[in-house]
Every structure is written in C-alpha cells, then in structure tokens.
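We show some of the complex, not the whole, and keep each chain where it was.
Letters are used for the chains, namely A and B, taken in the order the chains are written, and counting of residues starts over at 1 for each.
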Amino acid sequence: MSGPAALGVLEGERPVPACERAEVLVSRPLSDRYRLLRFRSPVIAERARAGQFVMLAPVTESGPVLPRPMAIYTRDAAAGVVDIVYGVVGAGTTALSAVAAGETVVVTGPLGRGFAIHDDTERVLLLGRGVGICAMTTVAQDLADTPVRVAAVLSGRHDASIIGADVLRACRADVRRVTDADGTSGVPAVRERLHRAFDVDPPQQILTSGSERLTRLAAQLAARWRATAQVSIEAHMACGLGYCHGCAAGDGDGTREAPLVCRDGPVFRLRT
Amino acid sequence: MTTRIVDAPRGREPATPSRPPADLRVELGGLALANPVMPASGCFGPELADLMPVDVLGAVVTKTVFATARPGNRTHRITEVSHGMLNSVGIPSQGAAEFRRSGLGGYAALGAPVVVSIGGLSTAEYWRVADELAGAGHAALEVNVSCPNLERGGATLDTDPRAMSEVVAGVVARSSTPVLVKLSPQLQTIGDAAKAAADAGASAVTVCNSFPGLAVNPARREPELGNGTGGVSGPAVKPLALRLVWLAAQAVDIPVVGCGGIRSAADVAEFLVAGATAVQVGTATFAQPALMARIVAELPALAARLGVDRLADLIATLTTRPKEQP
C-alpha cells in the first residue's frame, strides 16, 4: 500500500476540486472482478488531469463512513461524464456496487497530482497491473490526439483480470498483455521482452501503477534508458484533500512527515 | 510546495445557507459565535474552502499544533470500522513557530474565528506552544489533553487531574484568549476531569476526543493500523459522547462543546439539549465535505421545529434527569 521510499514530489497545476451529488448513469459489472461506475459531473470531467482521482461515497445514512478513493478511469468533457472502474474488495466497494443508475453519489474531485508528460516526450511506456491500470488510462486519453506514442504492458492474474485494454487501444496505444496464468507476467520475462522491444528506440517516460515489482522494474528500465519514471500509489484516505494526514506515503524521517498521497501524489517521481 | 491553484468557480453541494430567521448565536466562555457549529480538530483544513462556504461556520479549529515538528505515525493511519473510523494519524506537526509563520494564515483568511488546538508531550511543551502563539490573532486555544504525558509514565494527560490542571493553568496564564480544554473519553470520570479543567481556568471543555480502539487483521496477526491502536470516531461513538457531554454539563458551570459522531442538524439538537453550548463535527466531513455548511443552513428550521426563537434556548433542556443504573 505505502509506496517505495524513493519518491519525489512532482510540480504542476492542480485544478480546484468540486464536491457534488452526482447522478449515477451506469453501474454494472465489467468482468468477474471489476465494476464500472459512470456518473454525471461536467465540472470534474472538464477539470480532471490525467492520473487524478476522486473520493466517492454512496448517499446513505447506514453505509460506510469514509469515502473511497478511486482513480478517474476516463472522462468525457463534452458529455460531462466520468467513469471509474473498481474491484469489489470490502465493505466500501460492496456498498458502491449496490448503488444503481439513477441514484446519486457524493463525489469530490478532481484530486491530487496526476502524471506530468514532458513537452519533449515522444514515447511513453505504461506498466500497469490489475486495477492499477485505471490510474493510467487517462494518460492515453490525453495523448490520443498528439504525436506522442504510447505503449502499454498490462499485467494481471489472468485475462479477465486485465482491464483497460480496449480504452488504451481506442486511444491508439500499443497494448501488450501479460498474465500469471500464461506465465508471461514474471518480472524477468517482462524485463526481457521490454528490452527487446524498446532498447532501440526507448521511451522518455515510464509510468506505472498497481504493483511494487513493476515499480522496481520501472526504475531499472528508466535507469537503462535514461528515461524518467512516475508511479501512482495508493494509501488509506479519509479527506483526499490534504488536511487529515491519513495518507502519508511512508513513515517520515523522524521529524518531517512523508509526502501525502492525496495532496502530493498519488503520482510521484520515482528516483532512479 | 509550489502548487498553483487554478482559479475556477467553486463547486458546492446543493444547499447554501440563507438569512437565518432564528437567533443562532451562542456564547462560549467569552467567545461569541454566530452559531454553534465548528469543525473538530484534525478533521478540517483551509482546503475545504474550495468546497463550501466556510465563513458561515461558528468557528474553525486547527489540527493540534506541537512545539516542535513531528512526523506522525506509521502507515496505515486510517481504516473504517462499523459506522465509524479508526485513526492513528499521530498528530504530525510543523511545530508551533512554523505553524504561526505559514499555517495560521490559511485559517485566518477563512472569515470565521480561529481556534488553535495545541498539544504537548510534557507540561513545558504545552506552555511553549502557548508562548509561541501569544498575540497571533486567533480567537481561542483548545488544549488537547489526550496526548500521553511522557513525564508521568505515558498515560493520557487528563487521566491525571493534577498534571492536567498544571498544564491548563499555565496555558491560561500565557493566553489573552479563552482557553478550551478538550478531554478524552473517560467513561467513569469525565465529570472530575471537566471540574479539574474548569478549576484550572478553562473557559469551556470540549467533550470529547476519539475513543481508543483496535482493529485486527487476523490473517496477518497484525493490527490494521501501523501504530497498533487508534481512535474511533464517527456515528458509532455518538451515544457514548452524548452521555459524556451530559455528565460534563452536570459537573461544571462553564460551557461544554459537544463532539462525537455528529452528522446532522438533528444530532446538533441532541447535543444542545443534553447540555452542549456548541458542537464540533469531525468524521462526517470526510464523506460530505460541505456538510457543516448544510447543517448551519438547517439550524433555523431546526429551531422552528423545536419551538425556540433562540437556538441557545435548547441548551441543557433535558427534562428527565437521566439516571445511571445497571
């Protein structure tokens, strides 16, 4: 949950968040493990930067007390809608899965610092595992109509636990799937494959999310290719805004607190 | 930290407060509040000004400030429990001097009286914070006496009324503002703690801090939180806090600020009737960031429904004296 020690805080703009009771437009299973929630929020859809997240809570007296952080999977500013994709793991996500289309959720966002794509970047590599991929689909959305080329390695237990491939492909990304089931997701195998694919014309930026092992691999690849690496990490959260101090990215250095994942992240520079 | 905030229209939840027909003012030991609603320490920051009108609050309360910088506890710091949350954030702090330089201004700009919560691991540390903050422009101090007293074996300061009195009296002596004392939940002895605070010169007592609790991950044979135990807050603790407010209000003549599980105007009414003069909202803000403003907006209707012109007329009106029996 808490990220690796070598995290650097990115700089850049953070749009002002809004808090709304948003109408749920779609709430349905996406695969055996994941669900899609689409809600109407023109403000969040317009403001959200790639890699940002929202805090979500069903509107119910008897439901969970804390909102749940969820990456923005896709947003459509023209239609004013936002999609999130999530796995049902505990009480909070179970309660979320019970919200039906037509009902409302309390949403706060967009929150946090997203991925920063440098002006001179020509190639981006996304390394994601499981639900972590949801934090990076918006990067592909933003780069779809630019000359920047996006390649993605999506890792999961088996085929059904890989999500986002369709969205990434629709954004013209070059997608490779690796799974535990077919034995292709081991780090050495992935490393080998990436060396072969990109050593000649390496990406300038590596973005990763959802796996500590892939994060370490991202750092190694960045060193090899003189690329920069960014990682989106998770932490238990209450406010999502930076005031509750629930989401420190680590244990601090004795007097100073570690960066806050909600405010200083969730995307951090990976020191390589 | 170089954060440029894009200027954009403020997003708000539906209800915005309108001109109150009922008189919502309350008087908190020398502190006049436009209404009794304020945030609980650690559950509010200037960041919320993006999401709701904060100038409608009776006051704002800062996170607890220590004398020197502290990193806070290990992760995880937060988890959810039945109708509540468990936290062991551990009060990270910039330290008082830095807070005065770079933290306080953000609260002062919000347009409501600022209550600064202060903490310490020793008597001297509390006093140093009070000294550092002298004349800083805040409206009141709230002394968080739920910190462990490292000089006396690490038990919570306010379980030792003598130690707490010394701390409070020293803070009062150093302050030109009213001093609130925020007690921890002492199921058996809250009245004694409240009395000790009043005798030491407190203008009001806040009842109460989060309730010590534990969540265990049986598979890992580990506590869910990095620190082990934590504090339970939220609706789950409301009936416990409400009784403590009632007991404290019976025990002392100074006002009581109720805190624990409040998330609606109806909850505010329960606390006022039980004896609170003002209330603090903590955990409920996390799921509904604009909640406090909505509660303030609902207070006039609440007063009307309960048949009072002045909200203050609800305070300590419980007609049947609750008995404590098995």
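To be clear about the criterion, a residue touches a chain if its C-beta (ideal position, glycine included) is under 8 Å from a C-beta of that chain, and two chains touch if they have at least 3 such contacts.
All values reported here derive from a predicted model rather than from experimental measurement.
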| query | Where each type of chain is drawn only once, what counts apply to the full structure file? | reply | A x2, B x2
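Here is the rule we go by: only the chains that are shown with their structure count from here on.
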| note | Touching chain B in the complex, chain A uses residues 1-2, 9, 11-21, 43, 47, 55, 57, 62, 64-67, 91-92, 106, 108, 235-239, 241-258, 264
| remark: Touching chain A in the complex, chain B uses residues 1-8, 10-14, 42-48, 50-52, 63, 68-72, 74-80, 83-85, 87, 89, 92, 226, 234-235, 283-290
